[in-house]
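To keep things clear, I will list the structure first and then write my remarks on it.
Excluded from the complex is one protein chain; the other protein chains are retained at their positions.
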């Protein structure tokens, strides 16, 4: 690969990094444009507003598409590995940000376009990725990753509970009270177990209401489970980061977490990093 | 008992264990079939679909029943202690998986069958039991077991609260606002305390709404209790696993469990980690 | 006070204590009767059942009242300090358990009676008090007591939030959308903030729905506060009870939590309970 031209390097700094003032300014404008394009989507979906300003919204959408398209091409141009960028998660999101207006040329009534246009919001995360808030997101993600297996077991149990209760309610209440099928019963069971409680389908028989009571108490109690899992993991992750508690074990007593700067074990007093060569006594 | 024939041993390995490739393949297919049979139950309960494909679903159900019956007989045949298996929790579940189609021969409209067929889902857990996810489930179960007594006290208090509030609302609001009996009042109180809030029965009088406010605030606050109990137990269980409460014995009096950070034996006061060699001063 | 007669002493053992087999049997029967009397109240409130068995329920109520009255008089008779018992919390509850049937002689339609009869349920707690479950209740109570001040601050903030939001919604939505007064607005705000969400009153205007969104997100986020407070307190209370961590401080280094049986400080190795008289060296 030839050495990148100065223009490409400058563009790369501005578009992909935030170390320079220009890079930060670019990112700020990008966020403003993304949010503006989102606002247009939101307002465009309100019928009263759409009827009055629909044309303007269309124009604006073309403007945003143009900008995002130029930006996408520039990203492709200045990226050191264009193919890798193009197929990365954010590369695909960037491409999706450009597509809606073009698709609309062919299918004028494609409802799906709206969702694609909303997905542009995900691009905000790319910009934020470069900022220091991500350290905190890392905490959350590592806590979530640490509790993944526990959460899968939890979700499996919840799924079983919900299926059994859904089928039970379908049998007990039946279609005449809104439980027209087992999937609908499951929908109701999820609504109840998660304490959402829409109230669009509710038990009418005494037995149904008794089981509903059981489901609600269960849901109210097991909400503790994901919370407990996550809190314990997060407390773990934060304790390890406290600076005081990095994990290098004492070579003698194997006490594992030590202050970051510790030279001697705080339990047995032996040197944590003994002389590399055996001392000639 | 005579030594098991090679066939029985191989079957036992395949059906009850996952150590071999064949065993894993068998388990995977079993899960697929269980989920497929569940899907048929779900779809069969939707009237539109049932009217079109009802016959096919019946045929499929007979297929699943045949497979599960053969599997059940094989399990009985190859199990080292057939009686013990037959009366174990999962043995009974396995038997239940076979029954619905046969019962349907005699009672064609038995609604209960649907629930029995859904219970097949529990069989998935047996298969999962053999996988490493269960270590995580053990964590959760041990945390739940540790907090059992606290949770019983909590549920007793909630039951009392709910009964008193239910009776109060029945007296205040009365049948004309949907609180037609005390059990209905209790149902409403559970709905409100657990923050589900269906909205099928709601207080209409000022006094009733004031008490409802009280119930909601109570429910919102005491949701902390099961969460707190469980989180504290789980953090406990995880900490103990963390190796933080490691058992290092005193070199003199051999007292075995010590605080994780102990430097001196709490019984005889001698250093747990004596200087490796007396310093040549 | 003269020495109690043997009969009084035996009665006192049976009625107030659970150390003897007779005492335990008495308590078990008492719980059964309390729950049976509660069941009668619940069933009596269902109109269909009341119309058929109302007379039987009346008779049963008189039976329960007779039993509870005899029990109350016996308690008064055998208690070492009858006056103190009569005015204790459970003494008053015991008296209340007897009153409803007698009041009903004079006011045949007193709705309040139902609530008084339900309050009998509280008597179950007295019986349970003597059992070992109360250790767990003590944990919960001590955690709640420890977090009392924090919870008051929290409830004050929630009250302010709810009042301001209630007034705001009354102004924005107005009586035509169900927000007919500020108290009603507050009722709605509590319903929303606690994530109960009955749906009997819901915002209809765009501005109202925006504020509702704000209230919901707030409620969803600050549910963390009581949970966090309680969990932290409970973890604290449990850690101290672990048996490993009783609080007697080392006289030299002041390390405070030690194993219950510790004789020497685990940090500095000095005796936790030095010889009472200075050692004559």
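First chain written, first letter: the chains are A, B and C, and each begins at residue 1.
Methods note: contacts are C-beta pairs under 8 Å (C-beta built on N, C-alpha and C of every residue); 3 or more make two chains touch, one makes a residue touch a chain.
Since we're looking at a predicted model, the values are computed, not measured.
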Contact partner of the left-out chain, one of C:50, C:88, C:142 or C:163: C:163
Footprint left on chain B by the chain that the document does not show: 195-199, 227, 231, 259, 261-264
Residues of chain C in contact with the chain not shown: 149-150, 152-154, 156, 160, 163-164, 167-168, 170-171, 175, 180-183, 186, 192, 195-199, 202, 206, 209-210, 212-213, 216-217, 219-221, 223-225, 227-229, 231-232, 235-236, 252-253, 255-256, 266-270, 281
Interface residues of chain A (partner: the chain not displayed): 38, 41-42, 45-47, 111-112, 114-115, 118-119, 121-122, 124-125, 128, 133-137, 139-140, 143, 151, 155, 158, 183-184, 186-187, 190-191, 193-200, 219, 223, 226-227, 229-231, 233-235, 238, 244, 258-259, 261-271
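We take it that only the chains that are shown with their structure count from here on.
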Interface residue overlap between copies chain A and chain B, same or different (over half shared): different
Centroid spacing, where centroids are CA-atom means, of chain A and chain C in whole angstrom: 40
Centre-of-Cα separation between chain B and chain A, whole angstrom: 28
Residues of chain A whose C-beta touches two or more other chains: 195-199, 227, 231
